[in-house]
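Right, subunit A next:
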Amino acid sequence: GCGGSSGPDVKTQGGNAQLTVGTIPIVDVAPIYLGKQKGFFTKRHIDLTLKTAAGGAAIVPSVMSGEYQVGFSNFTSLLLARDKGLPLTVVANGVSSTGVQGKDFGAIVVGKGSPAQTAKDLAGKRVAVNTLKNIGDTSVRASVRKAGGNPGSIKFVELPFPDMPAALAGGRVDAEFIVEPQLSQVLAAGARVLTSTFVDVAPNLSVAGWFVNEKLLKSDKGLVARFVEAIRESNAYADAHPDEVRQILSQYTKISADLAPKLTLPKWPAEINRTSVATVARLATDDKVLSKTPDLTALYAS
Partner candidate 1 sequence: MLEITGLRKTYGDVEAIRDVSVALEAGELVCLVGPSGCGKTTLLKCAAGLLRPTGGSVTLSGTPVTGPPADLAVVFQEYGRSLFPWLTVRRNVDLPLREKKVKKARRAALVEEALTAVGLADRGDAYPWQLSGGMQQRVAIARAVAYQPSVLLMDEPFAAVDAQTRADLEDLIRSIWQKFGVTILFVTHDIDEAVYLGERVVVLSASPTVVQETLTVDLPPERDQLTTRRDPRFTELRAHVYAEIQAAKKRGPAAVTG
Partner candidate 2 sequence: MRVVRWFLLPIVLIGVWWAASAGGRNFFLPTPPAVAKAFGPTWTWPTIRADVVPSVVRLLVGFAIAGVAGVLLGLAIGSSARLRAYTEPVLEFLRAVPPPVLVPVVMLFAGIDDTMKITVIGFGCVWPVLLNTIEGVRAVDPVLGEVCRAYRIGRLTRLRTLVLRGASPQIMTGLRQALAIAIILMVISEMFAASSGLGFTIVQFQRSYAIPEMWTGIILLGLLGVVLAGLFGLAERVVLRWYFGLRRSGRGAQ
């Protein structure tokens, strides 16, 4: 199927809708794996096929082309896509920060011997983020500003999360914006959390969400509603059963069994914290990641 505007026609088989969902092999999407296992989707007549893509950048075009019906992405990427006019709609909350300073699944860390004490000290330093002009650098700037520093002189470097531990140990960068499971890895190696940056940005920040093509929403509102219900149930279940979350990780990630129990898990609340998304949008606009102030009502399904 060629073209971002070809309609996402959902196939059905034996009365069940066939949904292909694009995910990323990280902790954040554990609820959908758990929910599939628990039958939250089949009982709503949805057959899920979960596909892992290498990153959000590969998921958006696939949702546009109809290869995936649902995708997972952080809100900054989704705002960016909407900023450029892509008809994407967020239908459910994906993952949220724990909201607890010092105990979140993402953080800014520095090496063992670093003199830095607060985010303010990052001015003029070299900081690694997983993708530039995205939630990483925006959050880091927010943390620095909050600590009373000037983020203008930070030298950001783009580095995939898996390469961060070695870069910090080797002194190639001064600080890193890092998430689980690498966060636990660097902490085990002696790194120190400077601040839980998601907590700095907004209380109970909604980091990522599940999204669909607007077309699907128009053509099959009922299906989307069923999916949203199932996701909410999955999120709630995951929040309530952290041990099962840690277990299911081995199904789709290569997080080793001895590290899984030590990870700081994120939160999976049912609702998107729209205020926090608005904050992220404002920060992104200030940082010129977005070209204009986004129309947030258009981002959500309802």
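To be clear about the criterion, contacts are C-beta pairs under 8 Å (C-beta built on N, C-alpha and C of every residue); 3 or more make two chains touch, one makes a residue touch a chain; residues count from 1.
Behind the choice of candidates: all candidates are chains of the complex that A comes from, given by their letters.
Because the structure is a prediction, the values reported are computed rather than measured.
Engineer: Check each candidate in turn (1 or 2) and state which touches subunit A within the complex.
Structural biologist: Every other option belongs but stays apart; subunit A touches 2.
Engineer: Considering the complex alone, what residue numbers of subunit A touch candidate 2?
Structural biologist: 2-5, 57, 60-61, 64, 77, 80-81, 83-86, 128, 131-134, 155-160, 162-163, 166-167, 170, 172-173, 289
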